[in-house]
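For this view, one protein chain was removed and the others were kept in their places.
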Amino acid sequence: MIGYALRRLGFGAVVMFLVTVFVFMIMRLVPGDAVSLQLQDTGVSKAEADAMRAEFGLDDPVWVQLWTWLGDAVQGDLGTSFYSGESVVDLFLARIPVTVQLGLMAMMLGAVLGLVVGVVAAATRGSMVDGAMRLFAVAFLSVPNFVVALLVLTGLAIWFAWSPPIVYTGPAEDFTSWAQQIAIPVIALGTGGMASVARLTRSSMLESLGSDYIRTVRAKGVRERVVIAKHALRNSTIAVLTLLGLELATVLGGTVIIERMFSLPGTGQLIYQAVLDRDYPVVVACTIFYAGLFVITIILIDLLYALVDPRIRSGKALS
Amino acid sequence: GGGGGTGGSTDSGAAAPVGAPKPGGTAVLQLPSEITNGLNPLISSDPTLNTLLSGSVYGKLIDIKVGPNVKAWELEPDLAESWEVAKDGKSYTFKLRKDVRWHNIAPVNGRAFVADDVVATFEALKKATRVHQWMIEPVTSIEAPDEHTVVFKLSKPYAPMLDYLAYHFNMILPREGVEGKFDLATQAIGTGPFMLDKHTPDVEWVFKKNPDYYIKGKPYVDVIKRPIMTDIAAVTAALRSGRLDSGTTSDQNVAKQLGEQGLKVAETPGAPVSFFINPKVEPFDDLKVRQAVAQAIDWVGMGENIRGKFNLTSLVRPDTSAAALTRDEVLKLRPYDPENAKKLLAEAGLPNGFSTKLMVQRVDDEDVREAQWMQEDLAKVGIKMELEMVDPATGIDRRRKHDFPMAKALRGVHLPDQVWRDFEKESLENYTSVDDAELYELLAQSRAEQDEDKRNEIYRKMQTRMETEIVQVLYPIQKFDYGITGARVQGLYESPIYHGRRLADMWLNES
Amino acid sequence: MTVPSPPLLEVNDLYVQFPTPTGPVNAVAGVSFTVSAGETVAVVGESGSGKSVSSLALLGLLGSGKISSGSVLLRGDELVGAGREKLRRLRGAEIAMIFQNPMSSLDPLFTIGDQLIEALRVHRPMSRRAARARAVELLREVGLPDPERRVRAYPHELSGGQQQRVMVAIALTCEPALLIADEPTTALDVTVEAQILELLRTMQRDRGTALLLITHDMAVVAEMADRVVVMYAGQVVEHGLVEDVLRDPRNPYTKALIDSIPTPATPRDRPMPAIAGNVPTPAQAPPGCRFHPRCPSVFERCSVDAPRLYQLGETRASRCWLHETEPSGSVAETVEEVHRVG
Amino acid sequence: MASGPQLADERAAPLFEARDLVKQFRSRRTVVQAVNGVSLKIPRGRTVGLVGESGSGKSTVARLALRLLDPTSGEVSFDGVDLLRASRAEMRALRRRMQIVFQDPLGSLNPRMRVLNAVGEPLSVHGIAKGKDKADRVVELLERVGLSSGDLYKFSHQFSGGQAQRIGIARALATDPDLIVCDEAVSALDVSVQAQVLNLLKELQAELGLSYLFIAHDLNVVRYMADEVCVMYLGEIVERGDGDELFADPRHPYTKMLVSAVPEFAPELADGRGRRSIPRGEPASPSDPPPGCRFHPRCPQAMRRCREEAPAMHRVPTGRAVACHLFDAPAAPADAEREASER
């Protein structure tokens, strides 16, 4: 297991390195730079702009930039923002809680609702309930989340003259305010997840419900409720876990629109703005962080598998 | 540049105040974006920074007047009680107020404001070559003969000097800040009505009342919160629910809707819509083609339909200068005349039109709609124009590299002299490579001309020349933004520039 | 055990239908048999002949299929049409089952102890602690080495034979009156098969449990069963005492089937006696006698009319038109009538 | 066709010969010793049978024989050519002459291929026939295995298991091979169908002079098919000899156990029940084989020596070879033909 984990970590490191190289290569191709942006409206001369470029190291060839960055990174220095001069690590760490809260809550909502819908649909396979639930799930899949968010937001404002609190507060500071604030984004983000979880739950439930061991459990005289909730559901979790883990990795990277819409100070906004601002240190660092998150999520999923499935724990492949 | 999109003011309420001003309360005013570059005014030209600090935290020597009856650009004293311009125009003397104290924050600790601070500020500004030095370029020395007098010596007459000093960039900093005793990038200690209290990155800025403000009894409100809100739907919802006191939108439909629902809507003059035609790209090297383009587009219709409230303008803004051409004057120079446009094209040897591209740097949704409007109008005279959407960084880069046939952006300039600076030969912002000796001659004259009316006359000539002979840069309309305020906000007047001092006059009518 | 006791289980003219994309299909079409208390009845037949379906139907474990007609009497109590709850109470308590593939028949995510305890506590109120103790005891009884430790093992940690032992233990938790073993050794090696068969035999002997043993292996039948039911294409074609049927198969199918089994005595230099053709699926069952296209003794009538099950003596019946004209003169009687008699 | 128990045909060089085959599968943590020193000779036109429990390495031997896997060590030769040294081109040419039939009849047919192409694949691969020729040849093959031209354009799922296995055999026959490896070719079939296929295989052998490596776990089937039967246990051949004799008089304790475990189907015996001895223990795992004789933990006759020393192959007078210390008779250790060498 340890060897396996090390190998995965090794792969993870390779992936992160490749990501870094990609990002540096891409940045080379991107038009415009932070200097032009910062110096607009200032009537500055070209020479001065070039001096500033040199200061940021933007005039070096890209491989020198990459090499310098790697050298610094190895020493734990991931750079500072071209704009605020803050350490990118601080920038990222300050914003990650919001994104994680949003992502986790959305996932939890999606997971809980999705599981319920999926289980009910599987248990009532072929019935009206099943049909309705699947329809419902697909309907949610086919509306972009920002549209859901806008409809909810506008609807509440029009009919109830209510809107979420404007200023983001952490859950520890003011729980009610936080809950109100995060509710709509979570719903918007969660519904899509719900639909895919429901789909997957249904199909893997059906798969387990048709399996031999479920027949054994039924033959023991166990109540259908228990059959479904205990045996079938638990056996479906592997697939659902995979989905959830990977959704987490993507949800975290994909909250840009929602974060902007609800003025949530998360990483989505940070990275989006950094790309637009050509704030390369921030872009690189965020991307690396995300890649790391992706890699870690995948390793975590593996560990979770092992937790759920004793066969994996003891190193046997999935059946 | 593009970032200066929301131009003038972000918050404003035009209606006459209800009842008498009363102190206290917390006002929540939308801030459309976060600062990008730290708080140091010597380094940053970020409009958001000016929105936040200029006038509200830092005072200026001179300010512009706002209020219920002020229509035009008019200077008024701020830290300088009075000023005097030497006959030759080469020396400016300012008498400073004696009752001004810095905010009571370490390391400045509420000491008195003195002439030395002004000297320190402007000396630093002259050295801060990267940013605003150009405004005071002819200034050769700044001296403080006594604690409350400052003298600016210039190398040549420089008529726009006072306007620039009132401009939002020229905040007066304490010497401690300039000398690095505190970090100007993270701290702001000024003389303004409000003190910076708290900043949560990407979330909000909080200001509290400066109890030692030199105007007794002001500011009225205790706290101003500036939550960062980008999305108009969220702003609208928050305005409706009363969580937000003031917000801005560029969308007339939204404004109308909110107005109907009992919110106060103030039409606030904003940045000019800027349209660039690059004569280095064929067929725009032919003046006739450029004229054809200018005349083929129904600018008035565009303003009416897309912006709602707008000014038909030439290059100079009516709200910052009396030199701006009026609507009729503009219409005469640049009529909507598709027939004539076709004729001009035919004369240029392009009777069947041609294909081209418009680089659109989007600031608000209306920009995109305007681009589509222009597209359709040009199509009618046979010019097939494709839209090329770019992000700000790409936009600024390509404009500076003259890498576009036509471009549309929002160029956030306010003052007449500032407008012309862009077209100087060496200017980085001379996107369309304007190179017109006559124009430059006029510009030099204007700077030397002390008399305002005469100077305005020169500006008019320059606008006419730009509209008829050059036609490389058009600021065809000035857009308006819609400041929307809740019922309780009183005394918040619009301003063409970032003008935080007016917040001192704002009060809340808790009803 | 040659004298049949009053039947514990009586299956009468059972039809099971499955919906398929091409319309409903009768996977089982008129199956009847009885199992008496303490008796071992084997059901043999080739793949797809409906053995599993018939047995699963007894307990309502058919999934998408349903019993379309017939009756299942457990001690005279009708199970067809009984409520879900009633069937559930029977499962495990009165009728237990073990299945072909032990690897996939145990829930991989629970320890075998948990699965045993679940079986114990479903039908009887019992503390977890007591259940665990009983589980260990049961594991010991089925011959699992080191049961105290193994009770915490997961299914995949056991070999196939051990897993099947656990299945037997689970089946026996509530001392059921009838144990249905659906090909319990097909997936196992011969050496292990012998062990499991031995286990079943001792368990059954010690507890007096009736055993319905489903298999396709005549040798297992010969080893284990008192009576045998031979199925073909969803129907019973012959049944009787094992000695009788194996020694003297009366139905041509049974005969051919037995012949085609290689034994140590099969001469190597001669071709194996084989049955031509293939087992039809229920959907494509031919008209008339379902075996007629492959039958060596086929004659005209076979392809037209479906033969009934002829009673040949007290304990014996066969489905073949040959019996109608049989000179032996045994009374041709349908099995249904026999059931009516007793 | 039939022949007596003439083993180890010395007259002609065997068609196929494997010597000391060892195959280890290494995974990250374990080494599975799937095959551990197996030697085999298949004379032309003969059948060598391989029986053993699940996991004893039968399929691995089959794959090694066809060089679908490369052995960890050992030698394989086919018609005098060393397969392990054969070049790619040589190997390809040789593949025409050796074919395999798998256990799972449906699984070994590509579900998306029509019979024509499935059976004709070897013809296309080796450029033997194309288009009409190919179709003709396939029809011929189909008829030979008891199918008809009507099946030419069907897909595998339209066939029953027995028919599918015939298609598999037809495919194996397409290139006129000399050797066919039947890896549990009849295990998945019902007895009645199994008999058909066995007959077919024998018939083909008689007609075409094929050699078979016939793998099964059913002793009776192997006995029926093979001229020589090899019994495998945990990757090793423990006993070999004529099937009838092996059955009648198993020598190796494992063979004995196996034979006695087979449930006896003897209708003529009125009461054979409970007569068998029940085998002890369970096969050990090939990833952790016991030291010494691999069978010793289950062997009723195990001695101390068995725990320490792996037995060599001993030739016993009846023309059989047994790998067991019990046969390490003082009489003739020199006679012991060391066919299998342990490490």
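Read from first to last, the chains carry the letters A, B, C and D; within each, the first residue is number 1.
Going forward, a contact is a pair of C-beta atoms (placed from the backbone, for glycine too) under 8 Å apart; a residue touches a chain by one contact, two chains touch by 3 or more.
Here is the rule we go by: contacts and distances are computed from a predicted model.
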item: Absent chain [UniProt protein name; select from "Glutathione ABC transporter permease GsiD", "Oxidoreductase", "Arginine N-succinyltransferase" or "Cysteine desulfurase IscS"]; value: "Glutathione ABC transporter permease GsiD"
item: Residue among D:Gln24, D:Ser54 or D:Ser149 that touches the chain left out of view; value: D:Ser149
item: Residue of B:Pro68, B:Gly301 or B:Gly349 in touch with the missing chain, whole complex considered; value: B:Gly301
item: Sole residue of A:Ala73, A:Leu151, A:Ala183 or A:Val226 that reaches the chain not shown, by the stated touch rule; value: A:Leu151
item: Residue, one of D:Asp104, D:Asp218 or D:Asp244, that touches the chain absent here; value: D:Asp104
item: In chain D, positions touching the absent partner; value: 27, 63, 66, 68, 91-92, 95-96, 98-100, 102-104, 107-113, 116-118, 121-122, 125-126, 135, 139, 143, 146-153, 168, 171, 175, 195-196, 199-200, 203
item: Those residues of chain A which, in the complete complex, touch the missing chain; value: 11, 14-16, 18-19, 22-23, 26-27, 29-31, 138-139, 141-147, 150-151, 154, 158, 189, 192-193, 195-197, 199-201, 203-204, 206-207, 238-239, 242-243, 246-247, 249-254, 256-257, 268, 271-272, 275-276, 283, 286-287, 290-291, 294-295, 298, 301-302, 305, 316-318
item: Contact set of chain B toward the excluded chain (per top definition); value: 232-233, 251, 253-254, 257, 301, 305-306, 362, 365, 368-369, 371-373, 375-376, 386-391, 393-394
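As a convention for this text, only the chains that are shown with their structure count from here on.
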item: Where chain A and chain C are represented by their mean Cα positions, the distance between them in whole Å; value: 53
item: Centre-of-Cα separation between chain B and chain A, whole angstrom; value: 39
item: For chain D, residues contacting two or more additional chains; value: none
item: In the complex with chain B, residue positions of chain A that touch it; value: 30-34, 36-46, 48-49, 52, 83-85, 91, 94-95, 150, 153-154, 156-158, 161-168, 260-263, 265, 269-270, 273, 276-278
item: Residues of chain A that touch chain C when the two form their complex; value: 210-224, 231, 234-235, 308-311, 314, 316, 319
item: For the chain D and chain C complex, residues of the former touching the latter; value: 1-2, 53-54, 160-163, 190-196, 198-199, 202-203, 217-221, 223-225, 243-244, 247-248, 257-258, 260-268, 270-274, 276, 278-279, 282-283
